[in-house]
Structure formats: structure tokens, C-alpha cells
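One protein chain is absent from this view; the other protein chains keep their places.
== chain A ==
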Amino acid sequence: MAETWHGIVRDVLKRHDVRLVTYVPDNVLRPLIEGVEADAFFTAFACTREEEALGIVTGAWMGGTRGIVLMQTSGFATLSNVIASLALPFRVPVAMMVSERGTLGEFNIGQSLVAKTMRPVLDALAIEHHTMTRLDETDFILDRSLVQAYATMAPVCFILSPLLTGGKVFSK
């Protein structure tokens, strides 16, 4: 069977002992969510808000368990305060993975507008972020960036481009 982006993500998370996955669901993330929920290595569950999901991963890291927050672009837009007042000043390496909406065929104007804020916010907060577009780069980007996040105790954000995932396709 051909490798999939979500299969690679799951494998790299395991390699780095990232056991906790908190998320607010998204259609593009669905195969990754199903993959980690079916795997006893992971503790994975839905949260009511992205802030809550980030708070849980922060607490877990301080308690010795690594975690990642999965969300879509609009969810990331709710996070700047808790990144600036919790993850950054306390130096907690929260990993975030964002399914990118708002580009390459978006059909919802709200998504396309809020998406414009994502990279400027990441840059303003000086958070390392990578846009993942190619299957053959997925392992390398994730692997190296997780090493860096834990070594430097800094949050990191992975943006899953529709070029990688196929995105959400317009249908009338």
C-alpha cells in the first residue's frame, strides 16, 4: 500500500513518543484522527475548543507526556492569547498541526478571510512553522521540527496544505 500523509504523521509522532493527541475535528484530519484513535499507543480525544486542547497538552508535557493539538485554520485563529500567555512564557513545546482551509479552492468566505491571519500571527509570535506540501518531505519536516521543539522548548506549528492532503473540495 502506498504511503499516506497521515500514516507518516502517525509514525513520526510515535518515533518521538508524542502520545497525547487533542483535537477539534476537521474533515481533512479525519484519517489521521481515526488512525491515532485506533492505535493503543495514543491517547486521543476531541475537545470543545482549541484553547482547551492546548491547555491539556501543556499540562501533560509538564507531567512528562508529549502531545500535539490538531485543528483547522479557523481554530488556530482562537489561540493567540493562550500561546502568548501560556506556551511561550512558560517555554512549553506544544506541537500544533493545522489543516489549512481558506486557500486553493476554498468555498467559505469566512475560512478564506480568517486564513489570512494564520501566518502573520505565527510570525508575530516568532513560532517555528512549516507548510507541508509534499509527501516526500513530510517525514523530514516533522522529524526535524519535533527534535527542535523539544530541544529548544518552543512551540511548533505544522500547516497541512491542500497540496499534501487534497483539502476540502468544493461541492454545491
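Here, a contact is a pair of C-beta atoms (placed from the backbone, for glycine too) under 8 Å apart; a residue touches a chain by one contact, two chains touch by 3 or more; residues count from 1.
Criterion: contacts and distances are computed from a predicted model.
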"Thiamine pyrophosphate enzyme TPP-binding domain-containing protein", "Ring-1,2-phenylacetyl-CoA epoxidase subunit PaaC", "3-isopropylmalate dehydratase large subunit" or "Amino acid ABC transporter ATPase" - which is the UniProt name of the missing chain: "Thiamine pyrophosphate enzyme TPP-binding domain-containing protein"
Options A:L32, A:L86, A:M132 or A:L164, residue touching the unrepresented chain: A:L86
Contact residue for the chain not shown (choose from A:T43, A:S112, A:T131 or A:S161): A:T43
Chain not shown, touching residues in chain A: 20, 43, 45, 47-49, 51-65, 67, 81-82, 84-86, 89-92
